Structure formats: C-alpha cells, structure tokens
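Note that this is a trimmed complex: some chains were dropped, and none of the rest were shifted.
Chain nomenclature is as follows: A and B, assigned in order of appearance, with residue numbering initiated at 1 for each chain independently.
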C-alpha cells in the first residue's frame, strides 16, 4: 500500500507538564498526538514506579506522527516545555498510511 | 506529660496506625505488595468526600458564624507564615540550597489532608467533638504557603535556578486542584442537604470510613517506605531533625491560633494537626511545575517519609492530649 515518509516523535515527560506540552504543540499547528500511560522508569533522577509514587502523577509518553518538514517547529516547541524538566525526546523515521491526515 | 504519653501510647495500637506500619515494614522488606493506583485514588476520593460532607452537615446543624471566618483567616495566615519559619530552620540546620529549602518550606506551610482525616478519626474514636468547618480551614491552608515559598526563592536569587515558572494557569491548577474542589464541594453539599442528606448516605459516609482509612494508610505506609528506601542518604541528620522539629513548631503556632480563636478542644487539636502537617500531593505537583530544579526526593522524603509518620504515631495523639488539657 501507498505510504508516506513521516517522523515519529516520542516525548516522555512528567504528567503535570502534559497539558503544557500539548498546548505548545497545538500552538505550532501540531494537532495530532497520542498520549500513552507510563508505569515507571529510570533516568538520571533515579528509579520510580507509578505505584510507589506520591500523588501518583508519574510520567506519560506523548507520540506525534508528523510530516518531516514540520519536525523542527515541533521540536522547538517541545523543547521549550521540557527543557527544565526530567524526560526524554526521540525522533524516528517512519511511514504513514493516509498522509492527508497529517 | 505521663497523661500525654499514655494517651499517645494507646493510639499506637489502633488498626489505622498498625496498617501504616504494616505498609512501611512491607516496603522496607521489599515485599511486592502494592495497592493499585486506581484503588488508592478511589479511597482518597471517598475520604475527601466523606470528610467534607460530614463537616458541611455539622456546620448546617451548628450554624455558621463569625468564628468560621476568623478560623479561615487564621489558617490562611498560618499557611503564609509557617514557610518563613521552616526556611529559617532549614538554613540553620542543613546545608540545603535556598531553592530546595524554599520548596520544602512550601510543603510545611501547606497541609496534609490524610493527617487531618486521621486526627478526626482519633477524635471520634475518643468521642471528642470538633468544629465542622475545620475542613474548610484545611482547604484554605493548602495554597498560601506556595506564595511565600516563591517569594523566598525570588528574594534569594535562586543560585542555579532559572526564572520561576508561575503563571495564571498554575494558579488555576493549584486553586482548583482535585482535592480542594472535592473537599469544598462536598462541604457545601453537606451544608445544603444537612441532616436529611446525611440520613440518606450515612451508611456509606460514616460506617465504612475507619476501615477505608486503614487500607488507605496501608498504602501510605507502602509509598512512604518505598520513598525512604529510594532516598537513603539524601537527608542528613540536620534535615531529619527538621522533619521532627518543624511539626512541633507548627503545632505550637496552631495551638496559639486555636486558643486565640477560642476553639473547642477538638477544633484546637485539628488546628494543631493542620499546622503541624506537611503537604505531599498538591504542593509537590505545583513545585514540579514552578520550581523544576528543586529536588523532589528531598521534599517528598521529608514530608512523607519523616513528618507524616511522626505526626501519625506521635504527633496526633500528643496534639489531642495537649488540646484537651490546654483547651479544656
């Protein structure tokens, strides 16, 4: 089937920052994303699990599929939000069906 | 003193405190016992709703008066002022950065609703009445401490930290956070529906309350124990001392305010408890957004790993005993 080159950006970020991130994305015109729950993890700030969390906000994973040419705008916007926060951002080449949706 | 210790000792052997200990021990022994996140949230929603509703019904019965307003104002003042005491103590007792010290201070000005709920359950276990509006005071004390802490950070110049991320949006999140809305909402519903409303849902709100609190404190013990395990070495002796001394300072301030207000012994004990307790839900979330560079391991471990168990096991029974003596 016909597929189109795209980028898959995965942003793992503290849950209290989720709405700030998605609003920043929307401001740069990225209106498609999916939020996945995260059970736990480990990084420079140590290990955590959702069930050992106080308030249990934890982290979430936000996935955006976008056209390659919009990647830079997205990363700028995302970076401004995550910059001072724990979390990671990765970008993978991918292909999507139904390119008219992106 | 002996009297205080006797009462306090009795309190240690309630199912609630023992459940907290069970959780603590299980976590320290690395048992994989866990309470599902949704169950913990469900229990906290239940407890907030029940405590708010009961407070509202009690206000509906005993009437609404100037003392309520005075108590609210006193609570707000305590929440504003206690962070300054906490900040000064931390700078003296520990080598913490101004940023971390301010973040910790915000927690100690604010309150822990579970500590409050446990105190009400101790009071009701001993048949002591208290002012129903104290739950409104609890809600009013959540946020002001954050302002003081941010002011402390701004004044200190904050060393390594960049600008404070405090905006209308974060204020909105803090003031309309889930627990405040639920607590105040249930309080209003209780006040509006009064005794007839209570009659309809009494067997949901009152009967299972202490049992749910047991399981909730079991979970708190698990979380606190896991936090302590992960945070070993993060707190020096100075910080540990702060975690014990600060609630005593807070309780003293709360006692002064309560006496000035002329609260009943039960209300006095609750005011002491509120001032002595430290937030571990609303304030940490606000700090992650406003002061992301402050280390959460420090403020969470102090608040939940040191002060919360201290208040549960020693603080609350002492505050209740003291309140009965000085407020009696």
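Here is the rule we use: a residue touches a chain if its C-beta (ideal position, glycine included) is under 8 Å from a C-beta of that chain, and two chains touch if they have at least 3 such contacts.
Keep in mind that this is a model prediction, so the values were computed, not measured.
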How many of each chain type make up the complete complex? A x3, B x3
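FYI, only the chains that are shown with their structure count from here on.
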Centroid from C-alpha atoms only, then distance subunit A to subunit B, rounded to Å. What do you get? 34
Give the list of subunit B residues in touch with subunit A in this complex. 27, 34-37, 40-41, 162, 165, 169, 222-223, 226-227, 230, 280-281, 284-285, 288-289, 292-293, 296-297, 300, 304
Under the touch definition given earlier, write down the residues of subunit A that touch subunit B in their complex. 14, 16-17, 20, 45-57, 84-86
